[in-house]
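Heads up, one of the protein chains got dropped from this complex, but the rest are sitting where they should.
Order of writing sets the chain letters: A, B, C, D and E. Residues in each chain are counted from 1.
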Amino acid sequence: MDEPTTRAERYARGRTVLDAIDGTAGANVIEALDDISPELGHQVVAWGFGEVYSRPGLSPRDRQLVTLGMLTALGGCEPQLEVHINAALNVGLTSQEITEAFLHAAVYCGFPRALNATFTAKKVFAERGLLPVA
Amino acid sequence: MDEPTTRAERYARGRTVLDAIDGTAGANVIEALDDISPELGHQVVAWGFGEVYSRPGLSPRDRQLVTLGMLTALGGCEPQLEVHINAALNVGLTSQEITEAFLHAAVYCGFPRALNATFTAKKVFAERGLLPVA
Amino acid sequence: MDEPTTRAERYARGRTVLDAIDGTAGANVIEALDDISPELGHQVVAWGFGEVYSRPGLSPRDRQLVTLGMLTALGGCEPQLEVHINAALNVGLTSQEITEAFLHAAVYCGFPRALNATFTAKKVFAERGLLPVA
Amino acid sequence: MDEPTTRAERYARGRTVLDAIDGTAGANVIEALDDISPELGHQVVAWGFGEVYSRPGLSPRDRQLVTLGMLTALGGCEPQLEVHINAALNVGLTSQEITEAFLHAAVYCGFPRALNATFTAKKVFAERGLLPVA
Amino acid sequence: MDEPTTRAERYARGRTVLDAIDGTAGANVIEALDDISPELGHQVVAWGFGEVYSRPGLSPRDRQLVTLGMLTALGGCEPQLEVHINAALNVGLTSQEITEAFLHAAVYCGFPRALNATFTAKKVFAERGLLPVA
Partner (left out) sequence: MDEPTTRAERYARGRTVLDAIDGTAGANVIEALDDISPELGHQVVAWGFGEVYSRPGLSPRDRQLVTLGMLTALGGCEPQLEVHINAALNVGLTSQEITEAFLHAAVYCGFPRALNATFTAKKVFAERGLLPVA
């Protein structure tokens, strides 16, 4: 874990994790940063995914549960919720579990945050042919 | 207060309160949940309105004042603010009182939150023919 | 309303409103600012109370309902909640109405915010001999 | 699911779930509400635990992951974090997974929220003899 | 500092500061308030800019750095961020410094808030012909 790495190698490691979890939705965010803040794009990939997501201490599915909870609670993060609802499906959460997580969120964040997250899920599920959620 | 009730009866009780306060705006939210999270729709109605709103300890007008304060402070709740600005008008708050409440909000939440709430009110008031606010 | 006023006169006007609503709790906050940011103390009084609270468009009781909603939703404002729960009692809200407002808050902010506000009320009510809330 | 139930039965159902997940920490919160807002205590139990937590669609362990994410993101919820870090341990999350979840939180909420949550965990783990986290 | 001033004079003083810092973007916000809450428009100008911004204790450039930090952290303030990214450019911050400030924000607020602010900057910079940020 303490072998020397270059900045490019750290990016490459994170990019592999990003692509596996977020798919094209994550890649699109990074690309959109190219002309405004490529360093932010680098750090999302090299640090967020390369240093944190890649750690073995919590499974990808567990990480998305925590992430969905945070993004719902923060509010105003609908673009990020959209990416991570897709990510949650990619790592094995079902559409039923995701909507259940947002119902659960009502207990801790109240209905407005829970509703905003649920309607973001509705948009993602519609795109992926997952409606209605049985 | 402790008579046995069915889940359907608790929904019906809440639905009566929801319809009286939020009108069609509330009903539209519940309907939009049908194919994604009917349980969330059920709980908004049966719990939020049936168990909490229906309690006699605070008048409907008072509840909307508290609610407008919360939604303004939370931020990112413009869809819910829109529903509850309508609700506030439905239960007797005037357009002048609502804009005054959002001016008051600037003291506690700062101008950005107060402005976002006020511009949401502008949209609702325009739809209901209440502009200009004298 | 457009007569010339001095800064001192604007402070005095706000101070009258502050004292009437917040009592010694408000005065203590202003005094505590004397050696660190007297200008912030001035603006809380001259602007917050002199320019906003003093307006006739919303009753003092209504303003406290909005304020309790905002402070609950913001979180981390327990010192201000303590001042304004006192203020709410001073302008005619009952202890029952205040606890009902915080129960109502659970619907929009979730239980943690509602609990923090309720336990702050418990502290204030105990100091004022208002427990138990029947 | 639609059999008639009394208010007391709904409380009892939630209380069983609360006791299983939160243990005495949850019970202490409910008891502390007795003289200030017994209705809030009732609703935490009967609705939060009886209606939401008790649903089969998400495991208790999964619910705590979402909850830890939300409480970290909300900020100012250290008392509730303390209860739910205990709950997380009770339902099978390890101390390593909990601290990993809070490291993960830094990506989405920044370091201050992650640090506050981690130091709350340190307090809970110390009480339960779980330090150092290996 | 304690000469008598009229309400109109206090507005005029603030308006000069607002126009110098925010330009037409600020003026448009005030104008949009005319038919819904002219008092809020008055207070943004007369108090926010006339009483606070006009104070000599912090330079306009420093004030925008603080402001960009706050608006990023608050979330859901994209319209205000847009105005203040323009203001930041007007008072001498470069596009490189602004994007660096939003990268810095990731450390304290997490990536979602940093991304939302950065993409708002992208919109403003595109309108002002400042892309790509080198």
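Everything below uses one rule, namely that a residue touches a chain if its C-beta (ideal position, glycine included) is under 8 Å from a C-beta of that chain, and two chains touch if they have at least 3 such contacts.
Being a predicted model, the structure only gives us computed values, none of them experimental.
Touched by the hidden chain within the whole complex are the displayed chains A, B, C, D, E. Residue in contact with the omitted chain (choice from E:Asp2, E:Glu31 or E:Asp62): E:Asp62.
Within the complete assembly, residues 47-48, 52-53, 55, 57-58, 62-63, 65-74, 80, 96-97, 100-101, 103-109 of chain E touch the chain that is not shown. Those residues of chain D that touch the chain absent from the view are 75-76, 99, 102-103, 106, 110-116, 118-119, 121-122, 125, 131-133.
Interface residues of chain A with the unshown chain, by the touch rule above, are 1-9, 39, 43, 47, 51-52, 55.
Operating definition for what follows: only the chains that are shown with their structure count from here on.
Here the chain-to-chain distance from chain B to chain E, counted in touching steps, is 1. For the pair chain B and chain C, chains touching both partners: A, D, E. By residue number, over half of the contacts seen at A-C repeat in one listed pair from B-C, D-E or B-E, namely D-E.
Compared with chain A, the chain whose C-alpha mean position is the greatest distance off is C.
Computed from the mean C-alpha positions, the centre of chain C lies at a distance of 30 Å from the centre of chain D. Note on chain placement: the centre of chain D and the centre of chain E lie 39 Å apart, centres being C-alpha means. Within chain D, the positions touching two or more other chains are listed as 39, 43, 47-48, 52, 55, 70-71, 74, 80, 105-109.
Taken as a contact graph, the chains are fully connected, with every chain touching every other chain.
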